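Note that this complex is displayed minus one protein chain, with the remaining chains in position.
So, subunit A:
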Amino acid sequence: MKTLVWVEHDGATVKDATLAVVTAASQLGEVHLIVAGQGVDAVAAEAAKIAGVGKVHVADDAAYAHALAENVAPLVVQLMADHDAVLFPATSGGKNIAPRVAALLDVMQISDILSVESEDTFTRPIYAGNAIATVQTKDAKKVITVRGTAFEKAATEGGSGTIEAVATTGDSGVSTYVGSEIATSERPELTSAKIIVSGGRALGSGEQFHALIDPLADKLGAGVGASRAAVDAGYAPNDYQVGQTGKIVAPEVYVAIGISGAIQHLAGMKDSKTIIAINKDEDAPIFQVADLGLVGDLFKIVPELTEKL
């Protein structure tokens, strides 16, 4: 099977999420990449080095500068004339474009796969990960999004893909990029962090969230996450949210502080290797998944823990 992978990038480097998708694609067959963007020579060169990559298709055009789905989807559809499957990371970027491609190809997308069982059969989570479905597709062409935490990352070195330019499919004219506010942080990105410290509603305010969670995260070299309740209350920005509708993470260690453990939160973190929970309610559902639990007041525990580490 010839498989195409949409490379997620920020214009300068390949995003980590792409690497897990390459691993999933290599389980289906020959891996080709599509790098779409503006001024993306460096990205294409980096992509060609990913282990296991055959061809790298590069579409360099202003129309692709901001990965607008209306422009990227027709490009991918064009390349699907000689590919059997296309895989995207299940990130906000991939989730935006993939279904549009599927509709244009008249196929049913398979979202968020956890494993490749065979050429046409995959597993995927449903009901916020409370059930795992094995699904088989009848479609000749496959459009798939891949859950990054479920596959090893392909090595960033060792590949020697050939780079090939593809013609632009142009601008749809129906959408325009206006701008973005992308948070920059010194901390590790959530989806690739080895350790994550997350805070919940119990932190009580943005000041307290930062005063307690940040120093602990700094001590551990950890990324910072949050529950939806903490984000909604304004204690932490949107992109900190872990869960069914936030980020799906699976670090070595996940520390949940003042988070009850609603199923929508668990959906985003229960595949972490070790879960540590700090909560004053000994019956909080988070303790049902925690490897290590400490019952007590976080306002006492967290400063003490930070100090003693």
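Convention: a contact is a pair of C-beta atoms (placed from the backbone, for glycine too) under 8 Å apart; a residue touches a chain by one contact, two chains touch by 3 or more; residues count from 1.
Here is the rule we go by: contacts and distances are computed from a predicted model.
Per the UniProt record, the absent chain's protein name among "Cytochrome c biogenesis protein", "NQR2, RnfD, RnfE family", "Electron transfer flavoprotein subunit beta" or "Xanthine dehydrogenase small subunit" is "Electron transfer flavoprotein subunit beta".
Of the listed residues A:A211, A:A250 or A:I263, the one in contact with the hidden chain in the full complex is A:I263. Interface note for the absent chain: among A:E70, A:E119 or A:D214, the touching residue is A:E70.
Interface note for the absent chain: among A:D41, A:E164, A:E207 or A:D291, the touching residue is A:D291.
Residue A:S172 is the one among A:Q27, A:S115, A:T156 or A:S172 that touches the chain missing from this view. Only one of A:V43, A:A63, A:L79 or A:V107 touches the chain withheld from this view, namely A:V107. Although one chain is not drawn, its touching partners on subunit A can still be listed: residues 66, 68-70, 73, 91-93, 95-104, 106-112, 121, 125-139, 172-183, 191, 195, 219-220, 228, 231-232, 237-239, 244-245, 247, 252-253, 263-264, 270, 274-276, 282, 287-295, 301, 304-305, 308-309.
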